[in-house]
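Here the complex is missing a single protein chain, while all its other protein chains stay put.
What follows is chain A.
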Amino acid sequence: MSAALDYTRQEMMAIATGREIRDGELAIFGVGLSMLAGFFAQANHAPNLRSMTEGGVYGATPVGGLPWGIECNRLAVNATSFTSALDALGFLVASGRCDVGVIGAAQVDKFGNVNTTGVWDGEIGPHYRAPKTRLPGAGGANDIACGAKRFIVMVTHEPKRFAEKATYISSPGYLDGGLSRAKQGFVGGGPSAIITTLGILRPEPDTNEFVLDGWFPFSSVEEIKANTGWALRVAPDAREIAAPSETELANLRKVDETGALRKK
């Protein structure tokens, strides 16, 4: 065994997310860290991953570091197809063909609902009112949350981001839990995991409430509970998640050329 590896929490989060993605799947990534997680999977254990971005860049792998956006020339440089949003988010996601998506979150709640629209002081109330802080909005994440067979939420683990109930649902998880998502009739199955800078949460069968499935080697059940805004329960088989292997870390860093995940 090698000596303890030096890696950041963000790198652990990206690797844990990448491990969720299987070879041969049709996958859609957003920009930023979720894209690094996806391309890490491709470089590490999923060489036949069929990747796309929501604007319709297919078959590309980033050159020169983290793309500034999904239309960045760092991706355009080796794409095999340029299509459109209707093609990517419509024909390949809303249709139900996409296996897995990765999205980010400013806030996520115990049923995996995601807010990327805004921060309000308290509840919004019965009238719409402008947020204190306007965030990017739903983007393509709502479409992925409704259409992909499963999706993974990747988010920094902080109490303010982990709420009992999302202030504004930009992208639906299991809504009010139980069968409430099923009633909407979405073609997509819902969130399969929330992967954070501290550990992994997964939905409990039937209630669809997210419970702690595992903690990272540098973290603990106590630390995760303290950073979660609801009374987080721990799955009976919860365990410590394996640290990144040397190969995993090397593959991630090949993709993350500019070190976006190494900033502590």
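In the analysis below, contacts are C-beta pairs under 8 Å (C-beta built on N, C-alpha and C of every residue); 3 or more make two chains touch, one makes a residue touch a chain; residues count from 1.
Assume contacts and distances are computed from a predicted model.
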Listed names "Amino acid/amide ABC transporter ATP-binding protein 2 (HAAT family)", "Transketolase", "CoA transferase subunit A" or "Ferrous iron transport protein B", with the criterion being the UniProt name of the chain not displayed: "CoA transferase subunit A"
Touch with the omitted chain, as defined above, among A:Gly18, A:Gly38, A:Gly140 or A:Pro244: A:Gly140
Option touching the unshown chain, where A:Gly24, A:Pro47, A:Gly64 or A:Pro159 are the choices: A:Gly64
Residue of A:Leu26, A:Ala76 or A:Ala163 in touch with the missing chain, whole complex considered: A:Ala76
Omitted-chain contact residue, chosen from A:Gly56, A:Gly214 or A:Pro244: A:Gly56
Residues of chain A in contact with the chain not shown: 31-32, 53-57, 63-64, 66-74, 76-77, 82-86, 89-90, 93-94, 113, 117, 124, 126-143, 146-147, 168-172, 175, 181, 184-187
